[in-house]
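Note that this complex is displayed minus one protein chain, with the remaining chains in position.
Each chain carries a letter (A, B, C, D and E) given by its place in the written order, and its residues are counted from 1.
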Amino acid sequence: MGSEIQIAMYMTVILSLYINISICMYGVISKPNLIKKLISLTILQDSINMFLILIGYRLWRPGIVLQPPVLLDWSPTSEVLKQFLERAVDPLPQALVLTAIVIGLAVNIFLITVILHTYRHFGTVDMDEIGRLKRVVIVEETA
Amino acid sequence: MNMDVELINWIVIIIGQILITIGVFCDFVAALLMIRFPNFYIRLHALTIGSIGGAVVPAVGAALIAIGSPFLGTFRWFLAGGALVVALFIFILGGAGSHAIARATYRAKIVEYRPCYIDQLAEDIGEDGC
Amino acid sequence: MLELADLIFIMLGISALLSVPATILAVISRDLLKALIFSALQSTMYTLMFFLLMAPDIVLVYIAVSIGFMSLLIILIIKKVGRYERY
Amino acid sequence: MESWVINFLTIAMFFYIASFLLYIVRLLKGPTISDMVLAIDALGYDLAAFLIILSILFRNPILIPCSIVLTLWIYALDIYVAKYLEAKEMSE
Amino acid sequence: MRRLLRALPIILFSFLLYLLYSGSIRIYDIVTGIVVSIIIGIVMAPIVIENWRKSLDLYRFFYLIKYIIVYFFIYEVKSHLNVIRIGLSPSMSIRPGIVRVPIRSRSGYALTLVSLSITNTPGTIVIDVDEGKNVLYVNWIYVTTVKPEEVYREVAENFDANAQKIFD
Partner (left out) sequence: MKGTRARDIIFITLIIFAITILAIPTLLGALSSIPPIDLRTIAINYLNNTYNPFNQTLWTSSPEAVAAIVWDYRGLDTLFETVVFYSAIVAALALYREILGEKDILKGKGLSVIVQRATAVSMVGILVVGFATILHGQLTPGGGFQGGAIAAVTSVIAIVVFSRLIIDKSRLSYKRLLLIRNAALVGIALIAIIPIIPFMFGDHTFLSFIFQNQVKAVNSFSYPQIIVDVPMGGSIWFYNLFEGLAVITAFSLAIIVVFYSEELSRKTIEGGEIGF
């Protein structure tokens, strides 16, 4: 009985992550404001990272409390190692996501400097507005 | 000897549980008051209840419980130290943060100070108080 | 009778469900500062989820990045560019 | 002793979750920016205390650094918004 | 060497914090703690330290500890009960106001301690501070009086006296 609740909740989490991802894609594509695009992009990154971590999780068995993949006993016997293997979650997605988040931040800083330069150049960060400005200039040049 | 250690552990755990009970009560009340109070300047008091009564006190309580629970292993000192550091940080930063946000809100005139019994800050700045 | 495991999964579900309205409001609200605070709420919910998924390493780096850095950078850029979206 | 502590903390957990939901109601309702920041502040500080309790419940003491970090950055959000409302330029 | 001496209070504080955070006193923690706290002390000294001679006075630490105990067991409890009573009563009788509280503490840290003490007791929040006139503006949930001396006695006297002993 307990396991059914767990599976239903796990499905809820996955479904809401799908909803988040789709909404963020809508934000990235459809919103004309560059800052709104940036906010949507960060949430999109987070959701995908969350998805990776979620896949590394496992079902709780009765009588076992899960633990992060850190061994606390520094002179382990083989019994301790076996127990560790039963309780720890998957460390590989965590290692991948760890670097992904930091690199995502560095890339975001770069994006922000680009947005600031765009603003200094055009006086606006609205993509529709920028496109209109460019069209006006092209018409002036050709005329 | 062993009995003594056991007894001390029990005493520490009971004190910790009392503190956590106080914390849970304060936390719940703070959440209620956050809904109930009419405007920003009065909700600030609810934030103080939430951060001191609802976070510092249970953090200290959790530290005491961790000290008295041998089933957590030797790393329980790590937990206790971390919980005390959390309590210290919340004490310093909670007050500073609520002061900063209150000052900025007052200066930017986002929220009107109403209801108002007396406003001596406005008098000193040179605006008409309430 | 609920066990601890069920409670943990229920909390996971609740926090995931709460992150959905936060995301929606962050994407559709025209006041960019409000959008930022909704995305901070979403970050907090994700933090709780990372914690419950037993990934303390990720929590450490994720909070610092998403609340410590990104919110500052976005506030900075909002300050320079303007607070309201045009439409 | 172990089951006594665990049961007690499990009951405390429910109250924490209830108050989180109330804070989130205030956050979604909050008429101004300041109210929303206030709500997320209270949410963050209580979440920090809650994470300590959870790490006792999980019997995993090494989960504690998360709580410290959460405390620090919630304060950071506070002062960012204060600075935004107060100064003309962020680096001023 | 003199630079190190100036940074001594920060070094001690950060070393203590490091050990508290590590939660153990193995040799590794002590050695790395000393190195880290010396580096942090030298980097942070010009920002944090106001007057390094005062901070090495043991009596002040004694007063600080005594103050913390008294503060948490008396003032906090009293004001928490007060505000919870006001908030949960059905009529919710509030009379909010911002009052002027002149205080006697001078130095930056003493001012900070007084303000944090006032802010961290529910019912009173420091809204603004005037350093020139040494005046705090306090947002008070139930204003009982507006006379300066009585306001000082109600809101700030205990904190102010202790802060003067500790930091001034």
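By our rule, a contact is a pair of C-beta atoms (placed from the backbone, for glycine too) under 8 Å apart; a residue touches a chain by one contact, two chains touch by 3 or more.
Quick caveat, the model's predicted, so the values are computed rather than measured.
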item	value
Visible contact partners (per top-of-document touch definition) of the missing chain	A, B, C, D, E
Identified contact with the non-displayed chain, of E:36, E:64 or E:161	E:36
Omitted-chain contact residue, chosen from D:5, D:22, D:39 or D:76	D:76
Hidden partner interface residues of chain C, rising order	56-57, 60-61, 64-65, 68-69, 72-73, 76, 80, 87
Touch list for chain D against the chain that is not drawn	62-63, 65, 68-69, 72-73, 75-76, 79-80, 82-83, 86-87, 89-92
Chain B residues touching the omitted chain (full complex)	78, 85, 88-89, 92-93, 95-96, 99-100, 103
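What we mean here is this: only the chains that are shown with their structure count from here on.
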item	value
From chain E, the most remote chain by mean C-alpha position	A
Chain whose averaged C-alpha position falls nearest the assembly-wide average	D
Chain C and chain E: spacing of chain centres that average the CA atoms, whole Å	32
Intercentroid distance (Cα basis), chain E paired with chain A, Å	39
Length of the line joining the C-alpha centres of chain B and chain D, rounded to whole Å	10
For chain D, residues contacting two or more additional chains	33, 37, 58-60, 62-63, 65, 68, 72, 74, 81, 83-84
Per-residue multi-chain contacts in chain C, two or more chains	4, 54, 56, 76, 78
Residue ranges of chain B touching chain E (in the complex, touch as defined)	26, 29, 32-33, 36-37, 41-42, 44-46, 48-49, 51-53, 74-75, 77-82, 84-85, 91-92, 94-96, 98-99, 102-103, 106-107, 113, 115-122, 124
Of chain C, residues touching chain A in the complex	2-6, 8-10, 12-13, 16-17, 19-20, 23-24, 26-27, 32, 35-36, 39, 42-43, 46, 49-50, 53-58, 61-62, 65-66, 69-70, 73-74, 76-78, 80-81, 85-86
Touching residues (chain side chain E, partner chain B) in the complex	17, 19-24, 76, 80, 83-84, 87-88, 92, 94-100, 115-116, 119-123, 125-128, 130, 135, 137, 139, 141, 143, 146
